[in-house]
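Removed: one protein chain of the complex. Kept in place: all other protein chains.
For reference, chains read A and B in written order, and residue numbers begin at 1 within each chain.
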Amino acid sequence: MLTYCLRRLLYSIPVLLVASFLLFGFVRSTFDPTSRLRASRDPSVVQAERDRLGLNDPLVVQYGSWLKDAVSGDLGVSSRTNEDVSSMLWRAMGKTLQLIVIGAFVSAFIAVGVGVFSAVRQQSVPDYLITGLSYVGVAMPPFWFGLIAIQVFGVQLGWFKFVGLHSGDSTAYDVDYLKHLVLPVATLCVQIVASWSRYERASMLDALGADYVRTARAKGVPRYKVIFKHALRNALIPLVTVMALDIGALFGGLIITEQIFSIGGMGRLFLDALLQGDVYVLEAWMIVVAALIILFNLFADVIYGILDPRIRLS
Amino acid sequence: MRRQRRGVQLLALVFCFGLLAAACGSDKKATGNAASGSSSSSSAAVPKGGTLTIGAEQEPDCADWVGTCGGSSWGFWMMQVQTMPRAFDVLKDSSGTYSYKPSIVLKGEPTLETSPKQKVTYQISDQAVWNDSKPITSTDFKYTWDQVANGTAIYDRTGYKDIESVDDSNPKVAVVTYKNTYADWKSLFGGQFGILPSHILQGQDRDAMMKDGYTFSGGPWVIQQWAKQDSITLVPNPNYWGTKPSLDKVIFKFQADTSAEFQAFKAKEVSVVYPQPQLDAVDQIQAGIPDTQKIVSTETGNFESLWINNSKAPFDDVKVRQAVAFAIDRKALVERLFGGLGVHDPLQFINAGINKAYEQTDAFAKYVKDLKQVDTLLTGDGYAKGSDGIYAKGGTKLSFTVRSTAGNKRRELTEQVLQQQLKDAGIDMQIDNAKAGDLFGSILPQGDFQAGIYAQVLTALTPGNCTLFCSSNIPKSPDFSGNNWTRTSNPELDTLLATVDSNLHESARTTAAKKAQTILSDNMNTLPIDPLPNVLLWSNKVVGPVGDNAILGPFFNINEWGISA
Partner (left out) sequence: MKTDDEIGEEPAPFGVPVMAEPHAELELSPDAEPVARSQWQLFRRRFFRHKAAVLAGTVLLFLFVVCFGAGWFAFYDKNHQDLLLGPTAPSKEHWFGTDQLGRDTLTEVLYAGQISLKIGLAVAFISTAVGAVVGAIAGFVGKWIDQLLMRTTDLFLVVPAIAVLAIALKRFGQSDDTIILVLAGLGWMYMARIVRGQVLSIKEKEFVEAARAAGASGPRIVVRHLLPNCLGPIVVNLTLGIAAAIVTESTLSFLGFGVTPPSTSWGNMLSSAEGNYSINAHLLYFPGLMILLTVLCVNFLGDGLRDAFDPQAKH
């Protein structure tokens, strides 16, 4: 098992390096780190900055020096705010993590519940309803749901908050915080729950039809025990793998949710940086997110290896 | 399983159609009317204490006002005005005219000597102190000048670079001597920059100490916290020698955009908003928001125009420029954009409303929609209407591309209206928008446009149009600095605008400015469209002298505001 993990980890490093070089080159060739400075009415500023940043060197050299600094933890300084990019990323990551962790927990809970329920009650009216809704959930543009939710639950009914994660300048994790979480988490969950619950329902149906379940039933094991102990445990294996992959993608995938709900996480950091051509933030952002996706891919493989003993043989 | 899933799919389809049907019938108009009072009850006693939350549309890049990252309007309104002392306030008198007034930092109007060199003597008030009780001194003036004139990565050295020396031998008297005459001297030691505390910053890295917010203050408020991407919190400065704030705390909460801001205002998450006058904001205000008040001011520091690149075909031809001006129905456009705010008339001069005292305010009034004029001008210029209804000359269609800031919905709609109007007049217009950073960072400076729609924003009370129209300010390779993006080049105009910038006599400046405006209009170098009104909305709970200030922003007197329970 350990060698398997190590092998996968080693394999990830060249992928990350190549990906980071390509992303770096892509960002550098798209944006001019000094374009913002033209707003300054002092012409010498631009040239001085070009020299300081080494923008006249070949791309490989620029990447080399970036990588050297990055490995030692220095991701550069934002050309927009003069702030350390790493501290901007940490701050944004903190907020995005809150959404992802809570969103993933809620989604997993609902998805498994709903999936198991509709598998067990296959072809009942609730099953129809749930499956129908999941079709709609998957087909709905997430930002559209978010906007309607703000209008209905935030403005008209006034039940929930929709600006940031806290009211005012509070940082407490209290009822107010929960009120802020509901709508963005719901927006995030709609698509995931729809997709995960369908996954869970399908694998649960597979499990319920499997021989070992039938054997267990024949031996007189009670129905609930069969469902929760035998079938569910096996049906969770594929779902957990998919979860890991989806969660990895979420780090860069919450742009719209964060934008609609004015949450200063990774997504808005990206948008701000993109609109302002903030090269150093964009480079670091892309590469960190790519690394996280690779990491969660790795998780998915490893979890799968642990949960399904057969894979270890291969 | 399969049959069952089909049933589900049918159900989902039905559900979807149901939604469609529901959408058809669920359009309710918002009810309730906004109190449309345009001034507030300033005489009512302002309650003590309380927290005021204000929606902010933009987060500033940094709080180092002097540095290249410092030029943010919102940063200026929220933090700079509240914490940095300034020599002059810009205030509106009862007739609505803006003028410079010495601030409480000074004992009174400084003395100005004009010969042999321009020399200004500031008498600093004995009460003027920083929030650490250290006095504000002439050394602070000297340090500020030194930083702006000689520092690295400075946003704008205008004016400061004309100063020869600052004498700080008497701590309470600052004597500023200029090497070049600078007419707009009242905007220095104030304006966008303020006066910097030399006893704190001297010998330090100013940018590092200020960029993420700072704890010093010479204004009514102190920055308690700047939670990036979330909010800014101000608390009263206990050592402020002017009117001490009534509120315990002011929080500026960042909103993703104008629409999010409106939703937050409606849901009472924020009590004050200062939205861009986007079309949807105008519609919302017109529809009414219960329990709120508003001010709409048209005399602002902003103005929006159809900026024309005078060096690019077809606009290197004055007749074509004039024809375009006669093809556009600016009145209908302004009515649609801002009619709901009570703004009905297009802007008829190229300058911000607050400078109208200097300007020929009807210079462009002759350009009203007149298709006959368009035809006369273009036919006289050798153009003929083609079979597609578009004028052409020598096989080339009369066509141009307009560029603006992508994502600005008002401008996108403006472009679509112009496109339609110009098409009716026989002129083809294409649209190619770019992100604001690209537009202002490279496209406009490098002249990679035929026409553009954007606003100029004044940050000081100065009539000078030289920045925008003097031939010396045409951007050139390699660094493309200079703000004469329209590439207007006219020796007569240069002389007049130079007079406006450097003459110390107000009447001479005004005469020159008016004449320059007429020349701009005759040559149709650029077509002014609208004054871009400022809109301030606040909840009825907010009391005090709430009002807008075109230069210092809507929150300049927030120390006098209060909030009722």
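Please note the rule applied: a contact is a pair of C-beta atoms (placed from the backbone, for glycine too) under 8 Å apart; a residue touches a chain by one contact, two chains touch by 3 or more.
These figures come from a predicted structure and were not determined experimentally.
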item	value
Displayed partners of the chain not shown (whole complex)	A, B
Omitted-chain contact residue, chosen from B:I124, B:A183, B:A281 or B:A392	B:A281
Touch with the omitted chain, as defined above, among A:Q62, A:Q151 or A:S170	A:Q151
Touch residues of subunit A, complete complex, unshown partner	15-16, 18-19, 22-23, 26-27, 29-30, 135-136, 138-144, 147-148, 151, 155, 191-192, 195-199, 202-203, 205-206, 209, 238, 241-242, 245-246, 249-253, 255-256, 259, 270-271, 274, 282, 285-286, 289-290, 293-294, 297, 300-301, 304, 308, 310-311
Those residues of subunit B which, in the complete complex, touch the missing chain	1-2, 5-10, 12-13, 16-17, 19-20, 23-24, 26-30, 257-259, 262-263, 266, 278-281, 283-284, 287, 332-333, 335-336, 406-407, 409, 412-413, 415-417, 419-420, 431, 433, 435
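Keep this in mind: only the chains that are shown with their structure count from here on.
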item	value
Averaged-CA centre spacing for the pair subunit B and subunit A, given as whole angstrom	38
In the complex with subunit A, residue positions of subunit B that touch it	1, 4-5, 7-9, 11-12, 15-16, 51, 53, 55, 61-62, 64, 67-69, 71, 152-158, 207, 211-212, 224-225, 227-231, 233, 249, 251, 253-256, 260, 263-264, 266-267, 269-270, 435-438, 440-442, 445, 479-481, 483
Touch list for subunit A against partner subunit B, complex	32, 35-43, 45-49, 80-83, 88, 91-92, 95, 122-123, 127-129, 131-133, 135-136, 150-151, 154-155, 158, 161-169, 171, 205, 259-262, 264, 268-269, 275-277
